[in-house]
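Below: one structure in structure tokens.
The other protein chains are all here in position, but one chain of the complex has been omitted.
Chain nomenclature is as follows: A, B and C, assigned in order of appearance, with residue numbering initiated at 1 for each chain independently.
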């Protein structure tokens, strides 16, 4: 990291994750390692395994893997299903597509509802497919809660209602990697069977932990699963976790950080956290509209409070634009992935951030649009300022620290 | 620090110092202590004592006290002067006034050129006083380079020219606490006898180090000084420093930090650092003007690249305004000090910062003006954006890291 | 971690891993997260992917998973083999047994050479089995280089010679989790096909990275592997790594740490590192012998330079003993695992440590033996002191820092 000129001041990390880590979390990680079989660790892990249920809104166990969120995807599939099983997925964007690819690699038979990445998972289309599945061959419905690639959020509760209405017995898997602790999600109340998350987004940690919150139904399913597995085996985890231990060496230092990050979320208050994300999403979209640019997500129902994907006018390379932003203003914007590569850039507005950081970031976008010669109108930042100043008048948005 | 709800995201520390510390500097300070009489420390301190000359632009020794910058003031006076000596000072603001008070407390006879805090030290008035001092009773001229309280910068080189022109033998002392490493200062070239600095501003360190850069003439004067002294004695320091040691326990961990901070400044390049500060000063003033508010410094000659003091319309309490900004947007603005208390607030734009942080900060000011019901026009941030986007087109402003 | 009384001074973490992390590595991990798709990360990961080859002594690619070392085991198996394949394993201890269990869970057919945990993998027994395998049904030979549970080291090069001699085409997999960067290992020269490692031992990092160093032969095998896989897929990793990127979010902050840890190892020099481990192993065993206790490893050929397992006299509970050591002297000793649970305790003497730390640790053991009322002779520490003082006279053991 050294020897290289450093840009002055704070880098603006405005990708939709990994997200900026709060200093107390970084400092917690920066602690000496302790014996992962000793009493101090046992106390820590029992506490963390209990506390981690809060963001999932579950009373059931949450499993923590030393892995990225992608590992959480694999764990959900191989613990509950069997090779050849049919699963239903909805193409919300790149991450849904990657999960689909994974399912195929593992020998599952995903049915993929194709879409144009400009909406979230549509309950109506899901209903249609499930209805057609008279024989209940579909063993699981897999939905990406917040599609990081396209900036859409899917209506989890509505999809649950579809399953209930049809009395379809499929398991319900939710990728909450970029939504957990940023957008409300209720594992138990909404009847989710496996909620998959990662540490590096709303949980405000570096990457390195994958999560599976599981339902009783998922646990039952796991007993009949036909996949060979070892690393991802829930059974070993649950047995060891009961005592505060792990079947193999856990990522101790990230657990220190998780312990602190969960406290910070608790202190701010989850409802306040969710409201903050919604505000920043709205502020960002108002800026985009004021610039005369287009938000990729075309239906307000699916607007993401976490990330906004912005379409550049045809003929303008979004990655060239991002490079200009990075070189001139030390701001990292998200790249367009997959089928929208080069066409969109993404503004992350999630996790450990606040109004002024978002306005600084939007200022960086506005100035970069000018430097890159991209046709736009001025006033995006002003629109966001106007909105956020108005919102600040609402006492319920007061910072927890100011109370 | 714990147990208290924490505002999400980065705090915006926009006071004119102490300033935000770069992470690599904080991490350097966060290192185990070493033996301050051992070879590793000796190597470190020799290196730092050499490197620290760069921001002062001096080839002479720079003395480092475990003290605040205020200690540097006292050290300059008691090492070179004698009780009863007359010194000439200019009332640029609160810090010049405090230095004046200190001089009196120590038994000196300061002649204080009073002013309204809205300009820097005026060479013409200084000239007048020195001219009248036929007997050379004035032993030192004391100037605050950048007056943090009022946001004015004094023309050091012009004042040197006054001394030269008049062939006045007075020593020339400069308080560079809030200018060093933010505004160009040339200790040797400008014939400064003692340049006083602190660690907590442009040097991007926590408070705790006071500096005296000294000239040969100051060194000569120190041999005849009539003040009793011990802690502040240059002689002991210089003798010990020659070997890489200190006469009493040095602030080891801040020296680790200084070592790194000087590298960061070198990597960015001092000229680029100075230009960055000038840009941010101009951007800030453009915002203030666009809001229809008044900059305290009334003469562009003295505009500070480091801090802008802003007058609120009569009847509006600047501290109530600052509290609103802090509670709603987690931004610390500088309080009005002394005679402008309650009338001005100050925006620091110095040290480890960048365009987007400044624009975030200005956004916080604009929104707080609205929340506080202070009459103003919108568009301050927009004015700053327009200016900074224009400046960014100048290739010489490119971030060092992007080269 | 807070609110709890803290024992004064440094904890002595003398388990055979995770190991104490050097401060510069912890501080490197305690850095803000950067964009894992941006140019700064790309530069970092290209550098790290190149540098990480050094401890493996390989010119081939090394794959880094966000996982524990256990993940490395699974990756090695599922990338190269097919369900139903036969593999040969040697029961060096608990970890060999767990790997065997994993192989079975994954659907492989491990042939497990049973042993009493008191020797390393015996080339003669391996030879016998391979010789009998006329049809080359054994597709891989799996050896734990350093068996952390029992404190034995296996002669990798001799086992390679057995394969060569018999012209047996089996792949050769080595678990180097607790040996890498502590005991010499030559992936290329010794014809290892997959070397598996983890971050939390000799590499002096927290747990969270799993490694696979792979040979050309392993790469060929991977093209025919019949396992379904996604997370562990080498192909995706290699394709992305070629550009400095990863197929899914990498554990960025551990990569910062790895970058620094590899530099520290390089600075000390691998040969010096290996010699240090051998010295500390010998010093520890001399203490054990002086106490009149028995080293679990019964054949000097297999003595581990990394960890020493010590048998307590019958009737004494090793875990009760360990609790006394922890409570009175704030030292964590390794617990006996599996079949030696309660019978042995283990002294780790690996990774970032030095003579005085080892002697402090041995002092803790000697005092705990007394407190626990375990029959023993005094003088173990003295024996270690005598040995290490003698060794220190050898100029080649001089600390790199002192040169």
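Operating definition for what follows: a contact is a pair of C-beta atoms (placed from the backbone, for glycine too) under 8 Å apart; a residue touches a chain by one contact, two chains touch by 3 or more.
If you're wondering where the values come from, they're calculated on a predicted model, not measured in any experiment.
Listed residues C:35, C:122, C:236 or C:355: the one in touch with the omitted chain is C:355.
When the whole complex is considered, the residue among C:205, C:237 or C:388 that touches the unshown chain is C:388.
In the complete complex, the residue from C:144, C:258 or C:331 that touches the missing chain is C:331. Even with one chain removed from view, chain B keeps its contact list with that chain: residues 1, 11, 13, 15, 17-21, 26-39, 44, 65-71, 74, 83, 101-102, 105-107, 198, 200, 206-208, 228-231, 233, 247-254, 256, 259, 326, 332, 335.
For chain A, the residues touching the chain absent from view are 2, 23, 27, 30-32. Panel shows chain C; residues 2, 4-10, 12, 20, 22, 24, 30, 264, 267-268, 273, 276, 326-331, 352-357, 359-361, 363-364, 366-367, 370-371, 378-379, 381-382, 385-386, 388-389, 392-393, 398-403 of it touch the chain omitted from the view.
Following the convention adopted for this analysis, only the chains that are shown with their structure count from here on.
Summary of the copy comparison: rotating chain A onto chain B for the best CA superposition needs 180 degrees, to the nearest 5.
Comparing mean CA positions across the assembly, the chain most remote from chain A is B. As a whole-number value, the distance joining the C-alpha centres of chain A and chain C reads 34 Å.
Separating the CA-averaged centres of chain A and chain B is a span of 44 Å.
Centre-to-centre spacing of chain B and chain C amounts to 53 Å, using the average Cα coordinate of each chain. Each of the following residues of chain B touches two or more other chains: 30.
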